[in-house]
Each structure stands twice: as C-alpha cells, then as structure tokens.
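Removed from the display is one protein chain of the complex; every other protein chain stays in position.
As written, the chains take the letters A, B, C, D and E, and residue 1 is the first residue of each chain.
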C-alpha cells in the first residue's frame, strides 16, 4: 500500500535507528590490538578500494590471531575460485542471515548482492523471503539447501544432496554451499551475540 | 563484510529478480471490474500524488465491493486520527510483515517507513529485526506486542496489555496497535496466497 | 474414556469459566460511540434475527468508522456470492481460528458451522483438528491451504495454488479462500489482543 | 460473528464428519480377543452406568494384557484418591489433548469436564485455549505446568515445581499433575497413531 | 575434532554432573510405601539379574497401585511377544526420548540399546540423531513414525500408517510402535517433571 505522505512529519522526529553504529561497533567495547603488518596492509586496501574498513574487521581487531583466522577463512570462502559465482555465495550469505535475522550480515551482504548483481531488488528479496524472487532452478535449489541447513540441519540427508546434483552442482560445489552457509551461521551468531553494527555507508550502497 | 567488487560481473548476469512485477500483479490474473466513481477518483488521486496506483489496489480491483471494503479499512487504520503516529503504524506494518516474511508488504511499507521517518535504515531494520534498532521504550513496547500477537496470539494476556499501558499507551491506543497488527496479518496472507508483486518503483524510494 | 460421574461434585464447585463474558466484552472497556443510522438498523436486524448483537460488533462500536469498515468487509467475505458455500467459509474461519487458538472466533464460528451443516460434530472437529474429520477432497484441499497460509504464509507458493486448482477451485475461489483465511487471521488477533469474549448464548447453539 | 442463517442449506448437504465413528473404531481393525472375566464385568458396568463402552476400551480389547494394564493405570490416575479433584484431572486431560490436537481425547474428556463441572463452556475452553478461561490461580498454575510439560518437557525445572508449590500443591500433587499430563501424552499419541474415533454419543453430552 | 589433552586439568576440577543421582531419585522426595509381595519379589529379581533396582521403580514406590500399574504396562510393552524385537522397542524408546531430551530415559534405555545390539554406537546414535545411523529400511520407517508421532502427533494420518505397511509392518505391529512411542512420551514427561535421576551404573554399561 502506498504512502500518501511525502515529507517527514516534524512531530514524528526521532533519533536515527542507527545512532552510534559507526562509533560503538559492538556491545563489548574490546580495545583494538596492534595490527600485524599483513592485517595493516589489508585494512589499508579496504580503505583504498571500499573507502572504509568493514566493522566486522574492526570488531575482530582486539586479537590478532582471531582477526587473521577470520580473514583467511572469509577470503577463501567468498573470493577464492569456486563452482559458485561470487554473487551466488553472497546470495547464500543473505538468505542464511535472513533466516537468522542478523542485522549486521543482512546490511553488509545485502549491499554486496545489490552491487554484484546490479539488481538492487535481488538484495532485498534475499533479505525478505528468497522464495518470492524470480530465480533460476539452480539458484533456488542452492538456497533451499542453504536455508534448510540453517533452520533444521538435523534433517539434511542424501536426498537433499541429490536435489543439488540434479540442479547441476558437483560434490565440490555442495561443499562450498555448505561451507558458505555454515560460515554465515557462525558470523550471524557472533554478530548477534555482540550486537555488531554495520558501517552506515552500506545502507545506501548500490540502491 | 564488505564487497570488494564494484562492477557487475557479466558472467553473473541474470534476469532481474522482479521480472514482471509491474505486469502480472498476482498469480491469479483476475480481470479488473469497472471502477465505481469513488474508486476511480481514488485511483486518480494515487496517480497524482504518488505517481502510480499501488498494486494491491489493482489486485483487489476485480471486485468492486472487495476493493471498496479494503480501501475503507486501510484508510481508517493507517490514516485516520489515532494516538499512534502514522510512522508508528507503518513501523508495526513492517515488523509484522517481517515476522510473516511478506514480500509485497515489506517492500511497500518499508518504503513508507523510510519516507515518513526520513531515516532509511529504520525501514531496513523493521524488515530485518526490529530488536536491533535503536528505539524508544514506547516504540519497543509497541513492536514487542505487535510481533508477539503475530507469532503467538494465543499467549497474549493482560500482562501484555499492562506492558503497553506502562509504556504510556491508552486502551484506545492498544486497540489501534492490535488493529494495525491484525490488518497486516490479513494482508500478508492475501499477498502470500496470491504471490502479489509490489510496484517496482517502491524499491528505490526514499533511499 | 468415559465419565463415570454423573453429578457435579459440590466440592468441585467453581465460578463459571465464562463469568462476565456478556458484560465486559473486551479488556479495553472502550465506551460505545453513537451508532450511525445504518449501523443502528444493522444491530436491530441482528437482535431480530439472532436474538442478540454479536459481541464483536459491540466491541467495534466505540468508533463508527471502524465498525462500518469491519461490517462491510465481514459481510462481503462471508455472505456475498462466492464459489465457496457459506459453510465452507465458516469451516475456514474455524480451522484458522483453531490454529491461532482464538476463543472468541472458535465459539462464534463453531456455532455457525454447527448451524449451517446441521452436523454439530463438524464444528467441534474444525476446532480440534480438521485433519481428523471425514472431509471431501475439495474441503481438505481448501483447509490445508488455509491452515498452511495461517501457520507459515512465507512457504505458500504456486504448487499450493495448483493443489487447489486440482481440487476444482478457480482462481477467483483461491482469492476467496485466501481472503477468508486472511480475515480471520486479523480477527483472531484483534480478539486475542483485547480478550474479546463471545456472547454466552453461542455455547449452546445447534448442539 | 453471528450466524445469520438458521437452516441447513440443502445445497450444502454433506456426509457427517463423524461417519463410521462408532463402527470402525481405529484404522487398524484389530479383532477383539475374548474378554477376561474382570474386564467383561468392567465393560458391563460401563454399559450400565454410561450406556455404552468407551471406544478406547474396545480399541485395546484385541489383547487382554494391554487392556488390563491400560484400565488399571487409567482408573488409578483418574479415579483414585488424590489431592487433585476429578474435575482438575479432567481439565489437565483436555488441556494436554488440546496441545496435541487429539480428536478422541478432546471429545471424550471434553464431555467429562462438562459433566463434572456443570459448566459446559469450561469444557470448550479447555479444548480451545485454557488461557482464555476464568480460572483460579491454582487451576492456572496446574495447567501451565501440564501444558509446558507437554510442549517442551526438556525445559521443566525446579522453578516450575516451585510455582506449583506456591499455588498450594504438595509434592505428591505435583506427581499427580505430571502423571495425568504424562498419561494423556501417551493416550493422545496412541489415538492419533491409530485414528481412534470417539463414541458419537459424547458429542451431545452435558451441553 | 580430536582432543589433544589426555589428562584432567586439576584447575578444571568440578563436582560430578551426576552428584546425588543415586541418592535423591526425584526432586519430590516422596517416602516409599511398603512393597506388596509381588513387587518385593520383582525388586529382588531386579537386584539379582541387574545388580540394582532401576530408579524409576523406586520413584513409583511411594504408591503401591501406581507402581503396580506402571510395571504391568512396562513389562507388557517392552518384554511381551510382539512383531517388534526387544531391540526395536528399545530403539523407539531412545529415539522418542531424544526428541523429548529426557535425561533419565536416554541414559537407561541407551544402555539397553547398547546391550541388546552389542553395538554401543547404535545407542549413541539413537540419542543423538537417529537419521545419521546406518539403519535398515524397516528400522528407519519405524523410527520416522515414532518421532513424527512424538513431535507432531496431530499430523499423523493414513499415509503414515501406509508407509509402515510398505516397510513390512502389520496393523498389530503399528499398534505396538504407537504404544511404545506413546509410553515413552508419558515416561519422559513424568521423569522431566520430577527431575528423575538414572542409576549411575547405567552410564558405563555395555560401552
């Protein structure tokens, strides 16, 4: 149903819903540790390429070993060669994060889906209900598996893997779908447990 | 986690996720009935003020009595004087629609929250997880009630009403919260049952 | 298992479970507004035909516009011509209200199913577990759709609509099933939110 | 909402929802074994006092040992001296059966609540949503415990037992609440697994 | 993932998780009643054959009639001739108790599965997730039915019974599956309601 009102009613003024998101990145307020040289370089590359360092990296920066392990796993899963495209991996990230209703990951990876696809509503649909999106059979099978694995992992069986194979995925692809879905089930929980806040710049990206 | 890729990978090209949303408004393809004069005027006013007729109105237009009853109830609930601001009513609409994962209502009323509040991330937060938003105690109590009423209506009891009263709501306000939450529990289901598609113009509004 | 005791044990005496149901219709105690002439006539017709005014109407009577909108939508959905019989619409009402465990609607519409069908146990079965009733394939398909739409609306897809079509329902019928199920998802929540109490006369009707 | 129609529409004629309930008592159609003398006497007593033998007894009658064990446990739980009144035990039976949506037990024990209480709507409220009934604090605590134990037994802990003690129940009473709730969790499942059908005479009892 | 530490870290010392399990058998601390002669003989036989009296029997021993009824039903269900092997009945017991997360029954009947099968991991798999075990089609069909009957008894219908028949079960076998599953749905709840503690000797049996 459309909105008939075009202007913000001054009587409805309120503090922004994201107040402080770029300042207090988690509710734990852990002091950052000195960055190791490779991480310092990585942060600098983020600044250069993205214009900012993603808050999740700042959140892990209180401990060098944890930051390093997180970055290594993330970059391998999301950026290394795979039978899944980068967009497909980001679609899994958002559909899983929607099941878990994770604010941080929905914002950051919703932006990624918008950017990689050039189709902003695709990002919204992954966050709202992937079943309502116009998807290829391959995409639908991939997301059905990832979301079932998220919601009821104990019910996943050979028939579920067979459905992926019928949609054209190899065994190696199945690993990658599981690994990406698994990773965001981890990240969603670290973010929710710590009230991690996304960089506010994400909200407007690629709209 | 940020996106490192700025351009759409041509290998990742795909049909938009919203293909056909403005053409086939529901999966039922019911032929429109002639509009009664008051509804024709209402549609014209939508075109003038919004630039388009919301698809939900077109979806109901196959039957004059149903369209008229829907419009009367909607306008009373969302636009008539109330102890709840229009923004508060739209926040309820989106939080309820998030619980029910309704594509149509999340898109259309998410846009309304962005417009009325002038705070685009508030719209996203209502769709993702209202608990992660920075809200006033009043807003939080209102949404807790509306979402509990959506998810487990059989558990709502006097203590839940008392929590609203403690947050400053009158008995009349409680009715309005219940009525708006109830209305979107209806609309979410009509939309999901018919695969109702939102006007694509909503996606980019007030970002 | 049968009851061996035929008389009420005086030691087990207790106040009736419905104490006050006809006096304090909701927990909100909103004062009635003056009835508009058409609504006054409608209430008089209820008194004449039913012997009483249903409490839901009295509950809405604090606000003329809300009462009018509710009555218009209710009468169109439940009484206007449709591919669904009136009994079918009432069966949906009760099965949906059973999923939501709504006292008001189960009592009032359970009575309606008993009356319209002339088969009192049918009313009970809709309230207890519609799957245990001896139903036609058409009735079963209709209720399966309505209850899935109630419990997990985000999972309803084209295959669910196809199942209705296979059972003989037209696209217009599907709308009506969705609209009735949607309406009671609204009414159940307004009733639960306000602790709406059914007229006690319903309990004994058409047994 | 009231029913405006007083007569059964002949176009809406359908076979009763309970067709065959007194003939084919379960879907398993197990042939009865000869009754042992004590059970023959018990059946005769049922006929004399109730006018019929409850179908659950006929369902168990395919095996003398099973029938005997069931009757012994049932009679001890529901009829032997206890800190719980017979009505309280029947209220637990119905509230548990409502959680499990068991047709047989809701019908048979709903009738028992109506009879023992002399308050027919109490039987309906136990079947619909016990939270909507006007109950004493003792009754409410008892049913809260029984229904939590039914729905999420793994969450029951000392605090739940303490709530019963605060409501005046002894440790022995707590056992009885647990045992009655447990028994109907068993019976509900035997009945649902076998599609056990209640004697149709129950439907009209004590209305 | 393997354990790299072989010794108990003294800094990690803590009281055993089962402290008091053989002393305070339930949280209700009901004083035992004198045993009837047949029950005294039964307890003696347990001591002789098992080396101990199972705590569940001690828990029921506060009341002679309840103890007697429990033992009669238990022995008939688990030990009398049946189309189900004793191992199959114990597998149902553990899979049901896993769904209900019942400490007492998982420990006592997990030991039974280990003993009867001579395959200790089978006991663990029934307690963890029966779907991960290598099972025959017959076993799998039996456990699927028992666990669905436990989790969502209201959804069990003729198609579920047909699946058992296709797996080779007779109608009488279906009764036995239902009755064993039902019985542990009762016992799980009595145990959880009373915090019943298993004999600690079970933990190490048949490993």
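Everything below uses one rule, namely that a contact is a pair of C-beta atoms (placed from the backbone, for glycine too) under 8 Å apart; a residue touches a chain by one contact, two chains touch by 3 or more.
Keep in mind the model is a prediction, meaning the values are calculated, not measured.
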Could you tell me which of the visible chains the hidden chain touches?
-> A, B, D, E
Which of these, A:102, A:141 or A:206, touches the one chain of the complex that we don't see?
-> A:102
Per the whole complex, from E:86, E:137 or E:165 the residue touching the absent chain is E:86
Can you work out which residue in E:16, E:37 or E:81 touches the chain that's missing from view?
-> E:16
For chain A, which residues touch the unseen chain?
-> 27-30, 62, 65-66, 68-70, 72-73, 76, 80, 100-102, 145, 149-150, 153-154, 156-158, 161, 171-172, 174-175, 177-179, 181-183, 185-190, 192-195
Residues on chain B facing the left-out chain by the touch rule are 129, 131
Which chain D residues touch the hidden chain?
-> 154-155, 157
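Convention: only the chains that are shown with their structure count from here on.
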Any chain in contact with chain A as well as chain C = B, E
A correct list of chains touching both chain A and chain E reads C
Taking a step as a move to a touching chain, how many steps at least join chain B to chain D?
-> 1
Most remote chain relative to chain A, going by C-alpha centroids?
-> D
Can we say the copies chain A and chain B touch using the same residue numbers, with more than half in common, or are the two sides different?
-> same
Provide the C-alpha centroid distance between chain C and chain E, rounded to the nearest whole angstrom.
-> 43
So what's the Cα centroid distance for chain A and chain D, whole Å?
-> 50
Multi-chain contact sites of chain A, meaning residues that touch two or more partners = 129
Listing every touching pair of chains gives A-B, A-C, A-E, B-C, B-D, C-D, C-E, D-E
